[in-house]
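One protein chain omitted, others in place.
Letters A, B and C mark the chains as written, and numbering starts fresh at 1 in each.
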Amino acid sequence: MEAYFIAIGIIALIYVILSLGLTLQYGLTGLINFGHVGFFAIGAYTSALLALKGVPLVLSFAAAAALAGLAAWPLGLVSLRLRDDYFAIVTLGFSEVVRIVITSEGWLTNGVQGLPGIPRLYEGLGGSAAQLAVLVTVLAVTLVGTWIIRRIAGSPFGRLIEAIRDNEEAVQALGKDPARFKIQVLVVGAALAGIAGAFYAHYITYIVPDQFIPLVTFYVWMAIIMGGVGRVSGAIVGTAILMLFLEGSRFLRDIVPGVSEVDMASVRIGAVGLLLVLFIMYRPQGLMGDYTKR
Amino acid sequence: MTHTRRQFVGTIGAATALIGAPSILRAQAQGTFRIGALCPVTGSGSPFGSGMQKMIIAAAEAVNAAGGAAGRKIETISEDTQTSPQAAVLAAKKLIDVNKVQAVLGTWSSGVSLAVVPLTNDANIILMNTSGAPALSVPPANAKGLSYRFQATNDRFGRAFAEICEREGFRRPATMAFNNASGVGNTEGFRKAWEAKGHKVVESVVYEPNQPTYRSELQKVLAANPDVIVTGSYLADTTIIMREWYQSGQPVKWVMPGWAASPELVKAVGPDVVEGIISVDSVSNENALSYKAYDEAYRKATGQPGQSNVYAAMTWDMVHALALAIEAANGTDMAAINAKIREVSNPAGQQVYTYAEAKEALKKGKINFEGASSVLDFDQYGDVTPDFGVFFIEGGQLNRRYVVKI
Amino acid sequence: MSLEIHDISKAFGGFRALDGVRLTIETGSLFGIIGPNGAGKSTLFSVVSGFARADEGQIRLDGQSLDSLSPPARARAGMVRTFQVPREFRHLTVRENLMAAAPKQTGESLLGLFFRPGRVREEEGAIAERVNETIRFLKLSAVADQPSGKLSGGQKKLLELGRALMVEPRLILLDEPFAGVNPVLIGEIMERITELNTRGIGFVIIEHDLEALTRLVPQLAVMDRGKVLAQGAPQAVLDDALVREAYLGGVS
Partner (left out) sequence: MFYAQLLVNGLVQGLVIGLAALSITLVFGIARFPNAATGDFMTFGAYSALSAHKVTGSIAMGGLAAIIATGVISLLAYLAVFRRLAERSVVALLVASIGIAFFIRAVLGVAFGHSQQVFQVPLSRPYVFGSVRITPLDLQLALVALAALALVFAILYLTPIGRQMRAVADNRDLARVSGIRPDRVMIALWLLAGSVAGIAGMMLGIKTIVTPEFGWEMLLPAFTAGILGGIGSPVGAVVAGLILGVVQEVSTPFVGFTYKIALAFIIMLAVLLVRPRGLFGRLEGAR
């Protein structure tokens, strides 16, 4: 039983790390990043490939963060020239391009065959002790990430990115270059997503391009919208609800017989959709409130 | 705000109750052996997944009707992998840790099987899959020898394709593959085997899913003037490709895996289009009694012919092989059961086809279970080594002309 | 020391919004620009502050060419603009709006934020001090900790002025500071501007409200259809026949 909860906890925390990045990018800065899964994928593949070559995991995680962050750099430059909604589509396209490149460059990524046998964290500990250790590690990283985002939000930097979100031209008129801030925000968020990807790769132990589809990005968006945009607590609570919902539906079927497994999948996605619409309509500030009510 | 928090805490409480409840409801009953039916009910495996799951349940019923295995009833708990490794890992964790299953059956795509096998290995339980990836045969995936593959590997399929092409006298084969592990695996397997015979593949195309048209892909293949096209494809893409090929008017023969060139394909595009297609299937056993039993169960559960879902035949066999091993081991010790799986399935021994019959025969001596999906003999890696049935589509019917042994 | 606008032209499609505008404005002065709707006043501000690119012409501030500078760089060069419709950071409080405007903050770089926390704290203290001063000066104390989105139109105009002041510019370009502001507050804003001017900060003010502007500035220019019609002391300019023709609709 508890091993199952540990598993859910690990996956949930990976999603929390993803939503922390999006909180910084969208919640605070107003950048509509619809390509989050692209950075997640870059992190996962970077760390997995290095680890499979025998690089110590500490270094492979660092490389995952660095490479994912680096990949965000050009997007930051592009973001300055595009309207918000165009930026959303461009980032979505970016994540698809990442997936296509991973699919096609088989010499590096093993293409559609995927990478099996990615070393697990704390392999030496074995069994449930290792699982617990992974959970604790992800938790620690999540806490550090949370601390960083909170620290940023409450700082002069945070003040300025919120100003950019509210009115970018006014920021320019005050002698500050929004570009610099947007790029940093994209890079930090992407680096976090890269770390989340590394955890994912070493936890699932097998990665293949079709795990990195836009649905992952949408899940993260759902989490922050349900939790409350622009609030760190919102990211955490929203992810918790999302996981509860996605995993809880398994048990729903155990208890309520008669719903076939096929229908259950439809019911699940339909309920996610309905929930999203209802939240947007009736509780746009999410459960924890949004940035307007701090 | 406080109002919201209270609501939220309430939600958490309710949900915890929800999660906690089944473990109480499902407290381990005495005298059962639990298996998890972990199938791709949704996602890209959805054409097969629910049929696979139903056949696990139906086979378990057949076992139970014959008095169970080692005096125990088989209890099945179903989960959906969503054909996604992440969802599959959580589902497998739930099956193993919450439902305490002692075997996981029915994982389909290689990605899912590769992600789940470390978990079943950790728990020291058996995993039975229908995936094609070679990596599943060897460590680390099969380090403990607890993983069994009921589907021919991609390489085996490729070798069968090569045998068929040689036998049919084709000289200039080309390949078309759906861009995933299994699709590309099949055509690459074919290429290796074909080149080992000293021949050449004239053109190879790998295509992406969900395209509105595959005409350019076809055009490239047809431009090489092949006399046959060998595919690693699925039903949906094959449907589109067949239509577009037919409209191109260029004559060529096709060799396809059975899950693509199936009765559904005939139904979707009409008998004229698919006339003469060679459909290759590891289900070579459709005259066996075990196949008849499976076909009957499948028709009863889904209203479709058993032939339309080869993987369902495999999951049917999974339950049989497992239950017979439990019976032979006369207990639930996993090591003992694992040791018996090959013993009850492989030659020599009395050939048996149904659980009731096999159970009887087991009292007298060594048995050799012949499955619905294949004769069900496992090699040292836990892979089945099926023969391949070679079907020709003629007048809308799939007629078996011969069997290829690898 | 002056802002030199040299033969600036700017067209949108076929429409010439600015047509060879030439103006020289003393940096420390109070200077007004009037003209009917569509005369090109706001476009001129956009071009001067760098938000729109001129098709032709040059702009220099105190001898330094601004032509290749981005809008933020022009602001840093000492010339800050405001907007016709106030662009407050609506989710930030008045205080935060002002603090965000302070230049050269160490805490605005992530490196500085995480590696020089002491310095950041120190700076924040100093900025808060200046912000308090500005709030008192603009008489915004009552609303200092309210989200700026909730302010009245006039208060937002004051806030924009305050934000501009925080940048410590030599020249402020005010785009219709009195539009939509109640008369009491207009007087208030005018007082502040005059006081700031005595401290050496120059203003260029676009205004629709002729009467208010003539009370405030000793020098003004009249624009119409992208051209400067006349320039000089208010009375002299208003007496100009061309101006009367264009701006006052030929009332004579």
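We take it that contacts are C-beta pairs under 8 Å (C-beta built on N, C-alpha and C of every residue); 3 or more make two chains touch, one makes a residue touch a chain.
Owing to the predicted nature of the structure, the values given are computational and were not obtained by experimental measurement.
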Given B:Gly67, B:Pro140 or B:Gly270, the residue that touches the chain left out of view is B:Gly270
By the contact definition given up top, give the residues of chain A that touch the hidden chain. 26, 32, 78, 81-86, 88-90, 92-94, 96-97, 100-101, 103-104, 214, 218, 221, 225, 262-263, 265-277, 280-281, 284
Applying the definition given at the start, please give the residues of chain B touching the unseen chain. 42, 46-47, 179, 205-213, 215-217, 219-220, 223, 235-236, 239-240, 243, 246-249, 264, 268-270, 272-273
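Here is the rule we go by: only the chains that are shown with their structure count from here on.
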Taking the mean of all protein CA atoms as the centre, name the chain whose own CA mean is closest to it. A
Max Cα-centre separation from chain A goes to chain C
What is the distance in Å between the mean C-alpha positions of chain A and chain B? 33
Could you grab the centroid distance between chain A and chain C? Build each centroid from C-alpha atoms only and quote it in angstrom. 42
Considering only the defined contacts, which chain A positions touch chain C in the complex? 148, 151-152, 155-157, 159-160, 162-163, 165-167, 169-177, 181, 184, 188, 291-292
Chain A-touching residues of chain B, taken from the complex the two chains share: 1, 4, 8, 11-12, 15, 18-19, 21-23, 25-26, 39, 41-42, 46, 49-50, 53, 77-80, 82, 84-86, 89-91, 93-94, 96-98, 110-111, 114-115, 118, 122, 133, 135, 140-141, 179-181, 183-185
Chain B touches which residues of chain A in the complex? 1-4, 7-8, 11, 103, 111-114, 116-117, 120, 127, 200, 203-208, 210-211, 237, 240-241, 244, 247-248, 250-252, 254-255, 260-262, 264-266, 287-289
